[in-house]
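This is the structure I have questions about; it appears just below.
Only a single protein chain was left out; the remaining protein chains are all shown in position.
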């Protein structure tokens, strides 16, 4: 693990901001879990509970113009990149007013206005998309960078290898973020991938960093450094974040395949609890934290109500979006 | 480069055998080049002139039961694995009596009876095929191993990465042979692949060797060692052979993209000339060498005649082979 | 004659095939320890061991490529691709390798592999987890494509597919996995390429395959009280498909509807219509109608997906059209 800046050097305002941003993701997903169990969220959803430090730490180092391609476990990526909460809930609940008109749902949340190029149902597929987005930034010399978020399971897909190679050859402005939670669905990734993402990147000449993905300060510090280097034209970097998937692969997965000891140890890794400890050490008045919790809860409640109040999507409007409408000349 | 056994330790009979086997590939391809120019070989053909030490060195370490998956530049792989010369020419000339009934031609020469699973028109595609063949050997516990031949250009294909991973995980009996001739069609591979195959293999825990691919003794020695280890159950190995593509990517390619100096240096790397030097140092009577040349020439002449004498393939017989005929019950 | 779930019926076929032939091996993502994402391969690792039942990394191109190489080297691999949408990553292995090996090598070898994969919507899985891409495979000489409509057929067809010397795409249906159906272990094997008249009728023929057969049967049931007698032909396999049975039915009813869940345009139904409107030209008393999904990706939202998926009402409307 790279050494973390002494917690004291992080301004209180930033600590609270991280806290609020992580809590937003956590509480949004906790609520989705309930809504799913109650049949208010269709399809299947993959929660990133326990992994909030990664998305918040990385996206806090980004600008809106930067682009992000995500994977199936993308709620945190979307919300922390700036997708508006109500339209997020509306989408995942399948409503017309959802950010994607209710056509994509949890696995396809995207918001071009904030550079969120989409969650993705195909493992690995977001990686070359991010490479292409980085190419666009490079060609357009717009100063933006692209970020690919992927899990450890995705390391086995050939597009990762191809994308590392292409990004290295073309010195593309891209940050590859591997969220290593140790699991690929129901299997430990150690039984599926016989290499290490950082060593792999190294073979292609891509430098990398490795952080405790439960520590939002560490993630943010590392990400900020890499983003600065990438923006300066140094080419691609890899950031490996070791983290923990608290819930099942998807909601409804009873996780029988996980050892009890592992499940029991999960709270020790909780990134929000960890930040709370830091916050309490900094003698930030408890009421500020309580206030944040209250704000988040209110926002989530409002978003759920917004979601419930949304309309069923319009079929003909959906059909009209298969192709871009061109004005008749 | 790994140290080569002192040339003197190789029995004369083996030197001459290597010589004969390399010459067979060389002269067969030289003749194909002429036949192609004269319109007697349809389609397009990729010659491995200059690379004969690799196929001969490796296949000399194999047994017939071992399987080999090849690529588009597969004449040497086929002939040195044991595909019968006449049926090879008949195939490449598109005749019914060809080893594949004239349906595949140069890019698809295969002979199951000698473990030649086929040349392949899709760059990289032979690699997972060889992995699967190795799996079959492992499951059947038949003592055989599989070999994948691929060029340096194929390193950029994602299936390589996936195949390294799977072979390593499953400890499959497979030898990955990279024929590194520095070129991917018309581009230097150095501009296409930002890594090194041995380091890449290393990341997956696959040990590797590196040899002068112009030196058949070195190739054979390295291959023999690795094959022994693989057969003993040690799992996959990589053998990288640096070699030189003398002719164009395909016949008819004027190679304008290659520096004159490079082209001029090619004769210095000729594996057959190199072996001739060794042979002459061992004071093998010149007439033995001449006799071999004569034998090969006669065999090639006969094969060309056989090829010319072959029949146009039968359409309905071809069509009947799209599916396996099953006896009606 | 017990009732068995579709997933279990597939499992039993795998079990029987593995027991009968040591060359049969299974591999795919989470199919061994976890017993498959839909529970289809449950218990097989325990029974046949980790040599023959293997979890793979998430590497579809190599999973199928390796199956081809294994099939050329003495095994009969049955590989699983978790959702049919993911075969997009493995098309080279199926199309350029498996499908062509026998032909292009002059008949020297067969490629006895089975690729199992579920297609279809109905579970709000969205645009990348619901596609029906079987028409792609049916267009490729050298491949066979089987799409069973019920547990008993799934069991028997899978056994046929595993015994088949050529590469077979075995299309399951994720919405059907928990469907129960009559099951007789001793019932005879099904020859791939033979259709089944799932319901006899005189007025109009509906040709279908996979889960949509049940939609056709439902429509037929609904129309019966109206004195419209519908024949339902379950193709069971779409490559090869049973022209003779369809033509014979058409020759009696003189009206034909083709139904499938896949997008209508350029789908499997197009071939059936094209063929029947040629060889059955003189039999047709009305244009052949196709019922399938509209030309759009499978939407996520419940209401959208409900409107998207062809249902019995759509079939009934088509029947009314051809009888008008």
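Should a chain be cited, it is by its letter among A, B and C, assigned in written order, with residues numbered from 1 in that chain.
One rule holds for everything that comes next: a residue touches a chain if its C-beta (ideal position, glycine included) is under 8 Å from a C-beta of that chain, and two chains touch if they have at least 3 such contacts.
Keep in mind the model is a prediction, meaning the values are calculated, not measured.
S.K.: The chain left out touches which of the shown chains?
M.R.: For the complete complex, the undisplayed chain touches A, B, C.
S.K.: Just one of C:125, C:268 or C:309 touches the chain that is missing; which is it?
M.R.: C:268
S.K.: Tell me which of A:131, A:177 or A:242 is the one touching the absent chain.
M.R.: With A:131, A:177 or A:242 as choices, the missing chain is touched by A:131.
S.K.: Touching the hidden chain in the complete assembly: which of C:13, C:26, C:135 or C:161 does that?
M.R.: Residue touching the absent chain, from the options given: C:135.
S.K.: From the listed residues A:165, A:192 or A:243, report the one that touches the chain absent from this view.
M.R.: The one listed residue touching the chain not shown is A:165.
S.K.: Write the list of chain C residues that the hidden chain touches.
M.R.: 61, 85-86, 88-89, 91-92, 95-96, 99-100, 103-104, 126-128, 131, 133, 135-136, 138-142, 239, 262-263, 265-271, 273-274, 277-279, 281, 284, 286-290, 295-297, 299-300
S.K.: Tell me which stretches of chain B touch the chain missing from the display.
M.R.: 42-44, 94-95, 102-105, 107-108, 120-124, 153-154, 156-158, 184-187, 191-193, 257, 312-313, 315, 318-319, 322
S.K.: In the complete complex, the non-displayed chain touches which residues of chain A?
M.R.: Here the touching residues of chain A are 67, 69, 98-104, 108, 110-113, 117-118, 120-122, 125, 127-140, 142, 146, 158-159, 162-163, 165-166, 169-170, 318, 320-324, 326.
Here is the rule we use: only the chains that are shown with their structure count from here on.
S.K.: Which chain is most remote from chain A in terms of Cα centres?
M.R.: Between chain A and every other chain, the largest centroid distance is to B.
S.K.: Suppose each chain is reduced to the average of its Cα coordinates; what separation in Å results between chain A and chain C?
M.R.: Here chain A and chain C have centroids separated by 36 Å.
S.K.: So how far apart, in whole Å, are chain B and chain C when each is placed at the average of its C-alpha atoms?
M.R.: So the centre of chain B lies 40 Å away from the centre of chain C.
S.K.: Hey, what residues on chain A touch two or more of the other chains?
M.R.: Residues 156-158, 191-193.
S.K.: Enumerate the residues of chain C that touch no fewer than two other chains.
M.R.: 56-57, 59, 61-62, in rising order.
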